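After this line comes chain A, so read on.
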Amino acid sequence: MKLIQKKIIMNEEEMKRTLKRLTHEIIEKSHGIENLVLVGIQTRGVYLAKRISLELKKITKKIVSLGILDITLYRDDVTSISHQPIVKETKIQFDVTGKNVILVDDVLFTGRTIRSAIDEIIDFGRPKTIKLAVLVDRGGRELPIQPDFVGKKFPISKNELICVHLKEIDKIDSVVLKEKR
Partner candidate 1 sequence: MKLEHKDLLGLEYLSKAEIELILKTAKPFKEIFTRTVKKVPTLRGKTVVLLFYEPSTRTRTSFELAAKRLSADTVNIAISSSAVVKGESLIDTAKTIEAMKADFVIIRHSMSGAAHIIAKTISASVVNAGDGMHEHPTQGLLDMFTIIEKKGKIKGLNIAIIGDILHSRVARSNIWGLNKLGANVFVVGPSTLIPKEIKKMNVEVHYNIAEIIHKLDVVNILRIQKERQQQHLFPSLEEYSELFGINSEKLRNAKSDILIMHPGPMNRGIEISTEVADSKNSVITEQVTNGIAVRMAVLYLLAGGDGGECESFNS
Partner candidate 2 sequence: MEANVNLLILNGTVCDPANRTYKKADIFIENGKIKKCSPRIYSGVNEAKIIDAKGKIVVPGLIDIHTHLREPGREDEETIRTGTSAAAVGGFTTICCMPNTNPVIDSVSGVKFVFATAHQEGVVNVLPIGAITKKSEGLELAEIGKMKNAGIVAISDDGKPVMNANIMRRALEYCKMLDIPVISHCEDANLSALGEMNEGYISTLLGLKGIPKQAEEIMVARDIALCELTEGKLHIAHVSTAHSVELIRDAKKRGIKVTAETAPQYFSLTDEEVKISNYNTNTKVNPPLRTKEDVNAILRGLADGTIDCIASDHAPHLIEEKEQEYKIAPFGIIGLETTLPLVITNIVNEKILSLSSAISKLTYNPAKILGLEKGTLAVGSDADITIIDLNKTKPIQKFESKCKNSPFIGMKLTGFATTTIVAGKIIMEDGNIVST
């Protein structure tokens, strides 16, 4: 399978603006950030959560707790696929009980990752609320899951793919539409 780049959906500047807007929305809809925690989903959700937390700090001068979640062990397909996905670090060093948790991920597609993430968070405790922030919603849901905060809606077909590149690991900030051939 080859991936052909078709289109740049967001450049560095647009991503920056989008994240800023998302942060404002989060503050607005959360009625203050006292009880707020951010949990980034491995891998790129972790960096996006971090960026949002920096924005939050800039705006509110307050620091929110940041957690890392790897949902691999909660996937619904680990015993059927032939190559086991690499298990990455999970690090939630605060009690989630009673918190307003914002899950952060890069692209929302089938909703299965988010289902896993919700289940996993609940094994850590009983949050007051769990909300979902994503950079791109590409449509194509297989589960009844919807985002609360969306950077950009960009419905695409099954043989297309949205790749989020982040400076922290990809040396560049951009969101690209690719096609599988």
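In this section, contacts are C-beta pairs under 8 Å (C-beta built on N, C-alpha and C of every residue); 3 or more make two chains touch, one makes a residue touch a chain; residues count from 1.
On how the list was made: all candidates are chains of the complex that A comes from, given by their letters.
Keep in mind it's a predicted model, so treat the numbers as computed, not measured.
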| item | value |
| --- | --- |
| Chain A: touching candidate in this complex (1 or 2) | 1 |
| Of chain A, residues touching candidate 1 in the complex | 70, 73-75, 77-91, 107, 109-110, 112-113, 119-120, 123-125, 138, 161-163 |
